[in-house]
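Attaching a single structure in structure tokens format; questions to follow.
With one protein chain removed, the remaining protein chains of the complex are shown where they sit.
Order of writing sets the labels: A and B. Residues in every chain begin at 1.
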Amino acid sequence: MSAFIRRCVGVLLVLLGVMLLIFIVLRIIPGNPAAVLLSEHANKETIERLTASMNLDKALPEQFLLYLSGALRGDLGQSYYLKRPVLDLVLEAFPFTVKLTIFSAAFAWIFGIAVGVISAVYQNRLPDYLFRGISLLGVSVPVFMVALFLQYLFYFKFSLLPLLYDGSAVSMILPAIALGWNSAGSVARLTRSSLIEQNNELYLDTAKAKGLTAKAALLKHGLKNAMLPVITMLALQLSSMLSGAVITESVFGIAGIGKLALSAVETRDMPLLQGTVLFSAFIISLGNIISDLINTCIDPRLRV
Amino acid sequence: MSEDKLLEINNLTVSIKEGKEMLPVVRGINITVPRNKIIGIVGESGCGKSITAKSINHILPPAAKITAGSMIWHEASGQQTDLVTLKEKEIRKRCGKDLAMIFQEPMSSLNPMMTIGSQIKELLKIHKLENNPQKAKARVIEMLDAVGIPEPALRYKAYPHELSGGMRQRVMIAMAMIGQPKLLIADEPTTALDVTTQAQILKLIRKMCESYSMSALMITHNMGVVSSTCDYVYVMYLGTIMEEALTQELFNNPLHPYTRGLLSSIPKLGDNPEFLKTIPGNIPVDSKKFKGCKFCMRCSDDIKKCFFEEAPLYKVSENHYVRCHLAGSDNKIVNSEDTSNKAGSETVKGGKNK
Partner (left out) sequence: MIKSFFKNKAAIISAAIIVIITLMAVFAPLISPYEPDRQDLLLRLKPPGSEHLLGSDELGRDVFTRLLYGSRVSLLIAVIPTALAVIFGMIMGILSAYYGKAADLIIMWFADVTLAFPGMLLAMAIMYTFGGSFLSVLLSIIIMEWGSIARIVRSVTLSIIEQEYIEAARTIGVKKIVIVIKHIIPNLLPTLIVLFTLNVPSSILSESALSFLGIGIQPPNVSLGLMVNQSRALLFQMPWLALAPSIMIMILVLSFNYLGDALRDILDPKTKY
């Protein structure tokens, strides 16, 4: 348990660093954001008023502390462009991203693990070469290529699925595959190598001596052991999925976090960008803790 | 008396693929395991004894292949099966039921993610020995008790990492015994354990053999293990049987210089610890061209003949055979030609009656 608490403290420290880094990155920008926001024709007075209301007249450390205490109270500031609290905007967008991520993670994990297992069982035989090719292709194609290709094929050529996300479950299929494609590739590759590694483990000999065929021994005894590193990858996957979500959401028109962040960059909306980045870093840290917990649950050696 | 035989290994040759070549690591050995006896194979690491054991139930590493020989399994009914020719599914049907195996490393031989109880119970399920889960569990607990695990009902739910090395080896034995096999292959079962535990485990194996009327094939490098458990011993060196005899006979009258070396390297109380006896030299790198005795480089008594011709297996007595020009030259030659170098040649050695 103390290891878990130490881990949580570590995560909190990392989150503090995350806030500091994003705060600094977004403020090295030369010039007064208030002036930029108000265009050239605004008079001095208006600029000063806005500057004060945005705390921009205070020293940077003080600004950071104000931002930090605000964030702790759930106040991520006010969007420049949309003129609404950042937290509200983020929380409105979040369910879309969650839905997208869950669907694509499900696709990635089911498909990835299946491909990895088949590859490992038929190591260095035809199915292995085939599936290894597919999974390498999985990690090698850009997300936008998969997205555009799926749109072309399933909307334009076969008119099977809608072009954009319209709230229905059917319209989530293409975005989920597009986003999950890369992850499926890396899950498959890791599953394969991890499972093949189990072949050197002595307990597989025991299982065979018990009467299980090599294949059955690998699936019944090896797979569970092989899954541990795959689960550890979960947090990493989450991170790359949130990255990919920016593209997927913009291609399929899903009003999630990624699209929000992109529009924040396009409209030069600093508080909104800061809020979205911070929020997604928070989600990733949470994912780290969750994958730790899952591993603790399934690996008896980690239980205290 | 062939009805007494359980397993007859004839001219077994196992080779390991190295690059494009197949290097023989077991060269045409003959071993007979009678019913209700404990047979030992003793030798240094790398002599091929573990490979021999693993070839019986087909768990050889992928690079190793049986290239010649047969392993005849004698059913009580008189029916004979060659285990070498069995397909994977058929040999697996025998593993756990006819043939059981325990390993050197009890630490890593158990699946760390499963409770020991469910790992043992799995065997009953595989061979459909007990389909009722409650009864199966009761049988496992009974077996855990029989191998001397305290509080078996509690330990049933334990994970391997929660048990000591000796306890894990007991679990392995319980797993081996639950299918009531006719042959237990024990591959260095005590090597990884401390000395007091070693003795307990050996005693347990003996006891199990007696109460379940089971044979055992004991693979070890330790002469002490041989003397305390085995009825009959094969001494193996570089994939060849150098000497075989009843245990008592071998200890009283060791003939092969290698056997003598092995015996004298057991430290005795009162020995000067600074002068522990060893066999000089290392296991030589194998050269296919070399036709002489495999041991002559390390032998203190070698004669010229040893460098040019490998000795045949001489029969010293009904229960004692030796492959050495010096020790065996007054005795009858059992195999007229050298079976160990010619894979596939017919077995000539007569049956040993015990």
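Just so we're on the same page, a contact is a pair of C-beta atoms (placed from the backbone, for glycine too) under 8 Å apart; a residue touches a chain by one contact, two chains touch by 3 or more.
All values derive from a computational prediction rather than experimental measurement.
Note that the absent chain touches A when the full complex is taken as a whole. In the complete assembly, the contact with the undisplayed chain comes from A:Q151, out of A:S119, A:Q151, A:N225 or A:S291.
Shown as candidates are A:V139, A:I173 or A:L228; the residue that touches the absent chain is A:V139.
Which of A:V18, A:L130 or A:I231 touches the hidden chain is settled by the complete complex: it is A:V18. Take chain A: the residues that touch the chain left off the picture are 10, 13-15, 17-18, 20-22, 25-26, 28-29, 136-137, 139-145, 148-149, 151-152, 156, 193, 239-240, 242-244, 246-247, 250, 258, 261-262, 264-266, 268, 270, 273-274, 276-277, 280-281, 284-285.
Criterion: only the chains that are shown with their structure count from here on.
Of all the residues in chain A, the ones that touch chain B in their complex are 201-203, 205-214, 220-221, 224-225, 298-301. Those residues of chain B lying in contact with chain A across their complex are 54, 57-59, 88-89, 92-97, 99-101, 103, 105, 108-115, 122-123, 126-127, 159, 161, 172, 175-176, 179.
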